[in-house]
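Omission of a single protein chain aside, the complex is shown with its protein chains in their original locations.
Moving on, here comes chain A:
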Amino acid sequence: MNQTAQQVEQVIQQRYKAGFYTDIDSDRIRAGLDEEIVAMISAKKNEPEWLLEWRLKAFHHWQTMVGPNWAHLNLPPIDFQNIHYYAAPKQKDRPKSLDEVDPKLLETFDKLGVPLHERARLAGVAVDAVFDSVSVGTTFQKELKEAGVIFCSFSEAVQDHPDLVREYLGSVVPYTDNYFAALNSAVFSDGSFVYIPKDTRCPMELSTYFRINARDTGQFERTLIVAEPGSHVSYLEGCTAPMRDENQLHAAVVELVALEKAQIKYSTVQNWYPGDENGKGGIYNFVTKRGDCREDDSRISWTQVETGSAITWKYPSCVLRGDRSAGEFYSVALTHNHQQADTGTKMIHLGKNTTSKVISKGISAGKSNNSYRGLVRMAKRAHDARNYTQCDSLLIGKTCGAHTFPYIESANASAKIEHEATTSRIGEDQLFYCRSRGLDEEDAVAMIVDGFCKEVFKELPMEFAVEAKALLEISLEGAVG
């Protein structure tokens, strides 16, 4: 039986295919964090006064805070003075079109399977690509404009739509929210901005691709999506980074605002470099994601497939403010080797008849630790609110761990909360059954894991479901026996 454990161990040895580095001149602000750095970032972006002030307020607040100390993450101290908070590939000016983007950059995204040239891109998906601290190009601008949809880099939005940014920035995740949200608010460099006008169904999937390339840099992007009443949008983000021995920090903030009857579907395929098999290197992924169902009958759905990062700390949440608003969270988190993930969701029910659904699938292998942490809060006025949570863990091998921490707070007796949790090990009997039918061990493991994740994969937009499945398979790939 021990032999099975060993073989499975080999099967799941990750091969990280996005681990290359692009040699490109980069314009980088000196390492360190102080008021001057914050002002320099703001100046680089030619930001209005109010935004600089906001950043500085966030910075001062951050200085008063202490770093997190979580029970189930083993987090080495981070030297914030040793990080570069801004790095951008050198370009004369902001490229007006993709033809002006450095071919080396385009090549990088080609290699990653995210060709930016519209001709090459899957029809029906618009892409914004962020390389280190800046956005290098957004595709399908014209088509989106015709529909009245704004999809651009955050920096562009600050220049071109300052009123919208000012109205909504920090309205879902205030800079006081937590340590990393405060840090991000002070030093965020770029990200994506989406605005869907009233009664508009966004004509295509929107997607952002984040790439950390430069050494010793952190990535602090900010995404803001505003869906006006009656509008619909589906958005996907993907992420990768080169393989390095040092740890790199990624601390993003994502804010979603859904107004009356609006629907936002936000999907993530996260494949940051997880570190090597001895736990050296990898991305620290500390992300604050929150959706605000601000008005009645709105709906926000989070779907995430997380296979990367050395440490993940992430709780995409929904604030269900409007009556009958709905929040959903579908998650697959795979950890192996020495990866640590502490992820889950918060469903905050404020409005009447609000509903939330949580499906979480944790897969742990190697020496990794995978925790689900979920909060369901029913406020006093949340009459007849309902939550359903299902939380399944799959263990591969005997040296990994899975933990489930459900927190339930209910101030309204009419609220209904259901929670189901299971933990199972990839059975030797399941593997043997598959093999006795002719499947080799690698295919058998991939098939069992894929089956385990089915409920989540079916929530992803088609193209990305295929990508996510392939990603899991790569993560589980390795020589057998």
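Assume a contact is a pair of C-beta atoms (placed from the backbone, for glycine too) under 8 Å apart; a residue touches a chain by one contact, two chains touch by 3 or more; residues count from 1.
We take it that contacts and distances are computed from a predicted model.
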{"item": "Absent chain [UniProt protein name; select from \"Cytochrome c\", \"Cysteine desulfurase\", \"Fe-S cluster assembly ATPase SufC\" or \"Xanthine dehydrogenase family protein molybdopterin-binding subunit\"]", "value": "\"Fe-S cluster assembly ATPase SufC\""}
{"item": "Option from A:51, A:421 or A:447 whose C-beta touches the chain left out", "value": "A:447"}
{"item": "Hidden partner chain, residues of chain A it touches", "value": "1, 3-4, 427-430, 432-441, 443, 447-448, 450-455, 481"}
